[in-house]
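Quick one: the structure is below, questions incoming.
Note that one protein chain is taken out, while the other chains of the complex remain in position.
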Amino acid sequence: MQTRREMLARSATVAGLLAAAGFLPSSALAAWPQAAFDAKTLADAVKALGGSAPVESKDVSITGPDIAENGAVVPVGCATTLPGVKRLLLLVEKNPNVLAAVFNVTDAIEPNLNTRTKMGQSSNVFAVAMMGDGKVLFASKEIKVTLGGCGG
Amino acid sequence: MADPMRIRAQAAGDKTTVRVLMSHEMETGQRKDSAGKVIPAWFIQEVTATHNGKTVLTADWGPSISKNPFLQFVVKGAKAGDKIAITWVDNKGDKRTDEATVS
Amino acid sequence: MKTRTLIGVAALALCAGAQAQKSTADGIAEYRKMLEDGNPAELFEAKGEALWSQKRGPKNASLERCDLGLGPGVVKGAFVTLPRWFADTQKVQDLESRLVSCMATLQGFDAAEIVKTPFGRGEMANVTALATWIAAESRGMRFNLPQSHAQERITYEVGKRAFFYRGGTHDFSCASCHGDEGKRIRLQELPNLTRNPGDGIGFAAWPAYRVSNGQMWSMQLRLNDCFRQQRFPYPGFGSDVTIALATYMGVNAKGAESIAPAIKR
Partner (left out) sequence: MNRIRLLLSAVAAMALLAACATSPSPAELDARAAAAIKSSFRDQGIAKTDRLNQDLGQAACSSDKVPDEATADRIMAEALYTVKWPAGGQFLGDWRAGEKLAQDGRGMTWTDSSADPNANGGNCYNCHQIDKKEISYGTIGPSLWNYGKNRGIDDLASPAFAPIAQYTWVKLWNSKAYAACSNMPRFGHMKLLDQNQIRHLMALLLDPASPVNR
């Protein structure tokens, strides 16, 4: 049984080897925020995107099921009732890399987006709203991931 | 070449709900095949949505978005007959654009 | 006094247990509902629809003259009558084995080659996509398999026997899991397939998109994986047992509404 630290260390080694061999699929897009997607915590991800420390807010909402029958596909949504939002983020606290998606919102759409994310285990999921005035607000929700089927 | 997307864009009043399904593996780069070799990451990194040619949304995605991704958003002011186009680009540089007419 | 307290605690524990159970079931139902809108099976449906009319194969022909049982080219309603007897092949065939016959006769593909191809690859992936679209064309219709031909009735009886056949390292048969009402494996409800399990349940839900692995599963693959979990050896694609089981389940589902292609755990 590997500990989490051993596993992380190992995957870091693997990643290092791959990078050295030129195999690491570094972004095909210059603008893709690599550092944010490498982040391990909510605060680090937001920081990597140039945001300040996130504050919990009831004006931001995260939607999703209480229980997911399968972690491979978990429907989640992020929204805010406040005007002036620039970015909406979706994050899964216990995934190896927390950030799942960054939505760059314009005035032409409602600040309400839905997608589906993978979850390795039961975890909090976060919706973050990065506002035009520099405020960073978030909401969280716990989603339980159960084991389904025969497990074989 | 990647398979086409399915885009449904339905107007109700002055709002149009857009639902998109994309055909993509969204491989995380953290799984191993049966021989124990790491399966390289392969995932959509950027999604762009346009309404009659004008960009209304861009998104950056990581590999934790589910396989065959789903995206739903609401465009203000779009009406029946308008065009909604979606483009995705993955980390290998593959891209695909599909268009739907608002109904 | 002490006894009363104990009973009180026990009753509380029972209530809590029952409540937790209910909310688990509700939670799972809510999760499934959320996934219905935007079933990735649509991606396979679209692919199958395009494949049907595309000129392909050594004969560079489309499948538009393929007879799925209701006459050449008739797609709507065909799915809810399969498996059935086909005079040209002198066989009872399910949707997928029938499609392979059409791909061989109309398009010139090598049927034996397709049958050997693993699920999800090459022409087998195309068979699955075609089956997904053809099933979707009968969405909302009710199963009504013909049983007028003697071979259709014999196939049903063979299917019934195969359904109850115990074997393998774990002594499982299909009936071990699907022969009773109201049972579950983990949180997954198990339909009783020895009778009509209801609209859109069991036979009336496949092909289905499998959330767990992001694959489109046809009935042949569904049966294949049942046998894998049963710890049986490997059933051939379109083999007699798979056709007989599909006939058994399809006839039992008479009157059930098809919701295929569905979305599953």
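Read from first to last, the chains carry the letters A, B and C; within each, the first residue is number 1.
The rule is simple: a residue touches a chain if its C-beta (ideal position, glycine included) is under 8 Å from a C-beta of that chain, and two chains touch if they have at least 3 such contacts.
A quick note: this is a predicted structure, and the numbers were derived from the prediction, not measured.
For the chain missing from the display, the contacting residue among C:A61, C:A162 or C:A262 is C:A162, taking the whole complex into account. Among C:K33, C:K76 or C:R231, only C:R231 touches the chain that is left out of the view.
The chain not shown here is touched by just one of C:K91, C:R139 or C:R153, and that residue is C:R153.
The missing chain lies against subunit C, touching residues 17, 20-21, 24, 150, 153-154, 157-158, 161-162, 164-173, 175-177, 179-180, 182-188, 190, 194, 227-229, 231-236, 239-242, 244.
Here is the rule we go by: only the chains that are shown with their structure count from here on.
Judged by the touch criterion defined above, the protein chains are all mutually in contact, each touching every other.
Just to note, of A-B and B-C, the chains joined by more C-beta pairs in contact are A-B.
Centroids of subunit A and subunit C (each the mean of its C-alpha atoms) stand 35 Å apart.
Subunit C has its Cα centroid 29 Å from the Cα centroid of subunit B. The multi-chain contact residues of subunit B, meaning those touching 2 or more other chains, are 26, 66-67, 70, 72. Within subunit A, contacts with two or more other chains are made by residues 72-73, 75, 116.
The touching residues of subunit C, counted against subunit B in their complex, run 37-38, 40, 42-43, 46-47, 209, 214. Looking at the complex, you find that subunit A touches subunit B at residues 11, 14, 18, 23, 25-29, 31-33, 37, 72-75, 77, 92, 95-97, 99-110, 112-118.
By the touch criterion given at the top, residues 15, 26, 28-30, 38, 40-42, 45-46, 49, 51, 54-67, 69-77, 89-93 of subunit B touch subunit A in their complex.
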